[in-house]
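Complex shown without one protein chain; remaining protein chains in place.
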């Protein structure tokens, strides 16, 4: 088994900070040795906060100057393929944030190139490492609720996404940026691939936020038919304002299972009987999935140490992208879209 | 104001018993003076349990023999129009169980004939009288969560419906028999009509139950686009086995609201730390909506006493039927269906 | 079996109104035929609200003028013995609000006189009829949590009690007026009598409310040793301001059981992630125990109809008074007090 794994973090923004915190404070078997970001003030701040000693504008520069085993890619979706390719060609293992890529061809190319170079690829589906999701999946697998018949998964987030993340051309929009996790979780928990999807979207806050991006939406509801015959629903709302909300309900032939809750902390207060009880809500995704983020990083480092294929890889990333593309085409064309239209038969 | 209202209950089965209990024990301003049902043992049992003095095979017979102000119709959907017509022609006010009818023409005829005879018509949408739904609707109306953007409403019921209620021809199936309440509630809470719907269904338990009815399904997920631009989801599972489950979530521009819960009673027990906490669930609809059933009967009686139009009438019943028909056509034709296809433009 | 039971309600205030509502709207086998209260405006209002046809200043006057089977006594504690005696001597069954009396002698006299006249006596311990308490007691009885080892029962109420109810001389104070239910419930659920009690009290709001009654307290904590060897805690806070709060936890040899909750309605809202979830709380006792009040009245009427001894009678009332007296002596003398000091050996 390899000793401590050396990592180059790519992207010093919110996600990069979040993963840096997880590794630096909670994953002693990994060490961030370099930080890549062309925006220097942000990079300096993140590097300082987590004691990262080397900083670079680009991955190319880092590769030339410093020794490391792996990269963590947290930059916008269009960068995923070129950065992964560069890393793979230099023998660096890759942790790639969701969504995997903008289209299936890019997914296939990422898969091809990492396979060709014998590189481990892990996708950033932290819900697969969240203790509640993990326990739920194990209990479903063990048959506790019987064959899954229906799943409902929601992700509602508080803040307005940046422009690139709400433009279909640069990101595939909310279905990709917010709901990638739901695409992956529903497929995982149902134990089945999607057969077809139908999507409705709505735009309630665009005007107030001066958003004139074509096809912008801030609410989405997807109806899924799985290959197993089961049904699924994904909902996305962003910005929702009220907190960070990620919950799943699954109905199986034998019963129901709920994963997650709104309550973010068990401190309940009442000081006014006309108002009622007040309970903290989850405010942000780093708070809700703190253990998921820690455990996915532990898993990545451990997979490198033991040369093991990560639990969430190219296959999972590609299916989530396929769902996003089918879902997007559905609302654009106002009809159900089969996954085979996206993936070929 | 009229004094005590005399009622003829039509149907001595589960729903007839439930309404008889509500009136006899909790609505002193109403009195059931006659019970109509051709199945004599059931009728005798119900009459005895609630002290109903006169029994008849048919409404015709009751009208000839006894004085009353109103009927409550709890018999299968195909009987709704002829019974309502007979009651109206004889000047009896009508409480009609959901769904209103099998098709829009029947709904229109029910509306026409009750209007023509100056008869009050109340539909059996008891959720409009449930204290939680009522409080929620008032708070939405008051703007607490802002403009509603998305609603999700589910009804999952424990028992296999009788053959007539799962055959599209005789009942329009689960979307009508189980989810009529969701159709009404989502429209009510969103404050908007449906524009189009898309539906997926699944059949997981039909074979095990020897059901060969064409197009039988036991799981349904509807995706709704409202005229307001808002989105909606309705789910139905029946039989679900695990209990009676009726909950709603609404996301508005300012926040989220949840109505209802799984917990049926605040008695929590833990005797085994490997199993965990055990809490009673709502087992049946009479238990979950006990106050809704009481208050809808109070309302009906009070409307007759004061000659007031009931809160849930022909308009509400007709829209729910329209939703059912659009939803059914959608899964049969695998495409989104506009309400104007059902209702005309 | 007797037909409808005719009742004379004594006291037209909050408790009288509450019981009148329960009977008039939800207990068709009972009828309030007379209302007794010397305060005419309140009496007129209550009589009008519940359609009570005869009104009197005193029970004596009612007895002379009108026919009835039973009385419901809701007036202050010092009136309990004389009113019960008068009713019993005139052959009227008695529903008596808690606390039974001011001291053990009065309890004994109430018991003697009702027994002598063959009168049914029911005490107003509505928690014995609350569906949650009833289910909990049955499950404990069935052995679900094993032999009860420890019980904690609390009653915290929102409003400042009237002067007579906070003066030890006229009411025995909060331990009697607020916590009588806890005394009864803990004894019932533990299946054992009290052996000794120790009490601490505090006065936090008296000064702000200009209360100079000697020994006034607004917080109380009682520590109980049961004859079974088990332990108990009773807490009282009044006025607590935040709502009406009545909950119990019991730990048995096999596990824990919780009865009741703070949440008064399953409507949860979040519109501000810095504030969190807001859920209604129970605001008042009539709201929290609405079914307990209905069922205790049904029980009283049914016991009269079938000549059956009520579930909560003289024995239960006397033990609760004994607990109050022991608890009060304890904080006055700052020492544990044995029940045998109160009851004799």
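Letters A, B and C name the chains as they come in the text, with residue numbers starting at 1 for each one.
In the analysis below, a residue touches a chain if its C-beta (ideal position, glycine included) is under 8 Å from a C-beta of that chain, and two chains touch if they have at least 3 such contacts.
Nothing here was measured: the structure is a model prediction, and the numbers come from that model.
Among A:34, A:62, A:83 or A:145, only A:145 touches the chain that is left out of the view. Interface note for the absent chain: among A:160, A:268 or A:343, the touching residue is A:268.
Check B:279, B:305 or B:334 against the missing chain and you find that the one touching it is B:279. Checked against the full complex, the candidates C:205, C:273, C:288 or C:318 give a single residue touching the omitted chain, namely C:205. Counting over the whole complex, chain C has residues 147, 149-150, 152, 156, 198-205, 218-225, 229-233, 235, 237, 240-242, 245, 251, 253-256, 258, 262, 334-336 touching the chain that is not drawn.
Where chain A meets the chain that is not shown, the touching residues are 24-26, 28, 131-132, 135-136, 139, 144-146, 254-261, 263, 265-272, 280. Within the complete assembly, residues 158, 241-244, 262-264, 268, 270-281, 283 of chain B touch the chain that is not shown.
We take it that only the chains that are shown with their structure count from here on.
Although chain A and chain B share one sequence, what matters here is the overlap of their interface residues, and that overlap exceeds half of the numbers used.
Pairwise, the chains sharing the most contacting C-beta pairs are A-B. Computed from the mean C-alpha positions, the centre of chain A lies at a distance of 41 Å from the centre of chain B. Our note on geometry: chain A versus chain C, Cα centroid distance of 56 Å, whole angstroms.
Counting partners per residue, chain C has 263, 268, 270-272, 280 as the residues that reach two or more other chains.
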